[in-house]
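For this depiction, one protein chain was excluded, whereas all remaining protein chains were kept in their positions.
On to chain A.
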Amino acid sequence: MPSERLLPRLFLTLLVAVLALAGWQWRHGAPLSANLMELVPGNTPDALELQAEQRMQEPLNREILVLVGHADRQQAVNVAEQLGARWQASGLFEKVQWNLQADLPALRAQLLRGRLSMLAAKDREQLIDHPDAFIQQRVQALFDPFTGFSLVPSQDDWLGLTGRIQNSQPQSGAVQLDIGSGALIADADGKSWVLLRARTTGNAFDMKLPLQVADLLQASRAQATEHGAQLLAASGLLYAASGQQQASREITWVGGGATLGILLLLLLAFRRWRVLLAFVPVLVGMLFGAVACVALFGHMHVMTLVLGSSLIGVAVDYPLHYLSKSWSLQPWRSWPALRLTLPGLSLSLATSCIGYLALAWTPFPALTQIAVFSAAGLVGAYLSAVCLLPALLKGVDLRPAQWPLHIAERLWLMRSGLIKRVPSAVLLVWVLLFCAGGLWQLNSKNDLRQWIGAPPQLLQEAQAVARITGFQPTSQFFLVRADNQQQLLERQAALGQRLEQLVNMDKLQGYLALNQLVNLPAEQQQLREALNALPAHWQPLLDLGVPVGALQAEVAQLQALPTQDIDAALLGPLAEPWRTLWLGPVDGGVAAMISLQGLSDPALLQVQAADLPGVQLVDRLGELNRVFAATQISAAELKLMSCGLIVLLLIVPFGFGGALRIVALPLLAALCSLASLGWLGQPLTLFSLFGLLLVTAISVDYAILMREQIGGPAVSLLGTLLAALTTWLSFGLLALSSTPAVSNFGLSVSLGLAFSFMLAPWAGRQKHAS
């Protein structure tokens, strides 16, 4: 037939075109991404919130914090110095810092400039309300041999405002400055820990950098151990590195394992080397999936690759459809076998695509990508199975092994025997009872932590670093918006008062807000005015010999200090901690963040923001967990909708009753899987639900196979068994993933496949079910 020559040529032309497109897409290297933020729901419609979040996240993805610990302080410093030099030389970092050379002139200049704007509320109130006490304390400080030392010499600051600002700076953590080396050191567990900080040139989502940093760290650990020192490290980069290593490991395991298993199965069943060509549709499917993904999203995520590698098992089903006909169709010829199974194949493609594409409508970019990858991959696999493979297999005389058929026949007999004794209706009741019991025990659990497959050692180290340094930043922060800077500072102060209460109750370790750095313009003005009253109270200073002229000059100078706004206050080294908090002018107003430390109860935060205008809590973690829970419901709705669509599609070939039956079986299988999760004590997560969503799509295929019964029930059962086995080989292996989300997915798909296979025979016409 002409189509037997035309189709392969057409397909090869298409394949060449797709290959060319792939080549163009990969011209700058692999368009892969490892940024997990792309995969979680980005339902932040607010650009400002997004910007704030990125600002808070940025250091995480670029900085690494290392503690070098040694019982001997000097040794710790020495090792830190060596590592610092090594890291600097590595070229991976734009900045490596293990010691501090403070810029004192800049500090002094900032303190002098900020005498009105940076004076803490307590000191400000004393100067305004109790000038006598204020002067008295200053006199005391001048004599005090212990705390009287100030960065700014007395003659530049007779009133001692800079000293007060110095002492009121919020202090956090347990890290101190080592006087001789300038190193930052914390003492804990009988060791001195020198802090080493490095900032990488790229971020954690670079594909190479995290691995390079992790390697460097490992080498540094070895080096430190030689000197008897211990390293503790924490960084988003390390999670990225471990994630990437894990991903490539799992792609190898899942992909490799599935491939080997399927090839072995093909060889054992069909006993012809050329039957391994059935793997061509798999490769073509992968190619189509990747190209479609990159074309639509600009790149492909590594997670798509991991989950997508399970497509192998589904793609190989198409050739299996007609290969398995060789048990009944003798002599087997490729093109006739294809023609016989083409309607079933096409239906199977349509139903699978509907199932996969239903995933695309969940608010998870991760699943959208997987859906596109899979749907395009299936189309590719289908096309190559229909157009190319029969040509490749032309002339192959398939004489499959008989033992699989014997197994299938025995299974069929067992089933018939069972049905003779126990009618289907009774079985259904039992199954439903099983389901009810399992569902009763099913717990739902959704937590972002399911996405984390981070090794416990990384977490422990990060916790140790937090404990030793005393820094425990939280992921939540407040976003404060206002019309102008004055209003912004007022709003921050209002929130600050509430946070202060949490700090006093030990619910919060501390917080950082711009209003701690700079006083309101009105407050600066109050100080200026209060200075007028000071001459009446400064006699004690005159008694010490301070020239009255010097004091008068100082007051005049203070009053002439310009009112500092946020931008001015952020200049200078003291403002460093606050700098990231300022978002500047946005949307005709201004905005800033308030960061938090050491939070014990996140639920308390939401309450703090209540009824404060312009104040918003940004709690990405909590928000995501809520989205997870909400998505479960929409996922279930999607599942039902996709079933409805499939029913519509199947009415044409099978009639309404048949279509309903074919769709009801996968649904029942999904229900049984849910119940099994319950019986097994496994939680229902969003991911298990997604898995079941997928199973519905795949197992409709089995029901169709069993319904059509080309070549008799046993042959159809064998075809279903092979298809289920190959699919299970790839999805089942996902259950071994160390990422809870992925393994959960794998488990539910495995369960779903098992039940689908068991239930599929009931898709047959009434007479078979009797």
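Going forward, contacts are C-beta pairs under 8 Å (C-beta built on N, C-alpha and C of every residue); 3 or more make two chains touch, one makes a residue touch a chain; residues count from 1.
Note that contacts and distances are computed from a predicted model.
Hidden from the displayed complex is a chain whose UniProt protein name, among "Outer membrane lipoprotein carrier protein LolA", "Xanthine dehydrogenase", "Simple sugar transport system ATP-binding protein" or "ABC transporter permease", is "Outer membrane lipoprotein carrier protein LolA".
Within the complete assembly, A:A174 is the residue of A:L48, A:I128, A:A174 or A:V586 that touches the hidden chain. Although one chain is not drawn, the whole complex shows that of A:A466, A:A530 or A:L604 it is A:A466 that touches it.
Touch with the chain that is not drawn comes from one residue among A:Q51, A:S90, A:Q126 or A:Q166, which is A:Q166. Set against the missing chain, the residues A:A30, A:A47, A:L104 or A:A222 yield one that touches it, A:L104.
Only one of A:L10, A:L32 or A:L60 touches the chain withheld from this view, namely A:L60. Panel shows chain A; residues 34-37, 39-40, 56-57, 59-61, 63, 65, 74, 97, 100-102, 104, 107, 139-140, 142-151, 153-155, 163, 166-167, 169-182, 184-185, 187, 195, 197, 204-205, 210, 234-236, 238-240, 243-244, 246-247, 250, 302-303, 306, 448-449, 451-454, 458-459, 462-463, 465-466, 469, 471-475, 512, 544-547, 550, 573-574, 576-577, 580, 597, 620-621, 624, 737, 739, 741-742 of it touch the chain omitted from the view.
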